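A single protein chain has been removed from this complex, and every other one stays in its place.
And now, chain A:
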Amino acid sequence: MADVKLDHVVKRFGQMETIHGVDLDIESGSFVVFVGPSGCGKSTLLRMIAGLEEVTEGDVYIDGACVTEAKASARGIGMVFQSYALYPHMSVRENMSFGLEVAGEPKEVIEKRVAEAAEILKLGDLLDRKPRQLSGGQRQRVAIGRTIVRQPKVFLFDEPLSNLDAELRVQMRIEITRLHERLGNTMIYVTHDQVEAMTMADKIVVLREGRVEQVGTPLSLYHAPQNRFVAGFIGSPKMNFLPVTVKAASAGSVTLALIDGQEIALAADGAALRPGQKLELGIRPEHLIVGKGGDVEISLHCDVVEELGGTTYVYGDLSGHQVIVESDGETTIEKGKASLFSFKKERVHLFDENEQAIAVERRVAA
């Protein structure tokens, strides 16, 4: 068990700076997920923790010790790669024992640890197979097994499930979560799949263009995103954003004009706002109610209705802006017509021109 700390870590490839001073504290034993769009620097950050990429500026600490200059093998980490990176000419057993053998562990220890890992990952029958004789899921388990046997303090995963099909991905996701519960090690997991992030993480780190946008528990990111990017990134389908104009603002209340012309008063921090200012109102698809029942009613012209059985997605139009509504499968909405929807004021998010969140008072706990 070990904590991981990043102290103003910067990465430059030549002239190009891709990580811009990241500070991060990862608690011992926690499951932390780095999430963000492609190219945001998740892998680079993980590889700097692993010691596979040089740190340009700043420091990396593992278990209290500064490892910025330490070799990958001396950091007490284990890494699972996206491509599995199994040694193709070695059997599963040899793949798993290679690291221990290199470390000069005695044969009995190697055998014992490989047997343990094989037991945990249900690889017992496959030990003498070559990687090419395994399925994708099995290869992924071997890759995890290979790191387990070395008993690392910190596990690092770089999109380990992205080569698997959807069904297997869900299964492996659960297996990795179980593994974390069983081993209790610190795990850092990179993905661009926000569902993986939400379901697996104790704590999510949202990255964008080499910067940390927000760090928090999955639910705190969901309920209280600090900016528009996080609000749009977490949650599926994406949060709806609608332009609004400030009509009146004070410390405890803001009156906004919606694009359909109606005015709504919110219990929000309007101290820094002035009338005429353009803001964005965010409301999640699952927080839009079919028919009456909310505080604010809007009429959407619905052009596409996707009925998945348990869930129905409605794609509506509000004065030229697309609005997605998620509802249960019970309600029927007619295509090509205007229908009435509503939402509760406490579900609303507000963002200023700099995409920063403006606090909205909520009765629901964040």
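Definition applied: a contact is a pair of C-beta atoms (placed from the backbone, for glycine too) under 8 Å apart; a residue touches a chain by one contact, two chains touch by 3 or more; residues count from 1.
Keep this in mind: contacts and distances are computed from a predicted model.
Asker: Looking at what's absent rather than what's present, what does UniProt name the missing chain, "Acetolactate synthase small subunit", "ABC transporter permease", "Putative sterol carrier protein" or "Probable DNA metabolism protein"?
Answerer: "ABC transporter permease"
Asker: Which of these, A:41, A:131, A:210 or A:225, touches the one chain of the complex that we don't see?
Answerer: Spelled out, the listed residue whose C-beta touches the missing chain is A:131.
Asker: Which of A:26, A:86 or A:314 sits in contact with the chain that's absent?
Answerer: In the complete complex, the chain left out is touched by residue A:86.
Asker: Consider the whole complex, including the chain that is not shown, and state which of A:5, A:42 or A:150 touches that chain.
Answerer: The single option touching the absent chain is A:150.
Asker: Touching the absent chain in the whole complex: find that residue among A:41, A:78 or A:235.
Answerer: Counting the whole complex, the residue in contact with the absent chain is A:78.
Asker: Could I get the residues of chain A that touch the absent chain, sorted low to high?
Answerer: Interface residues of chain A facing the absent chain: 50-52, 71-73, 77-79, 81-89, 98-99, 102-103, 130-134, 136, 139, 146, 150, 163.
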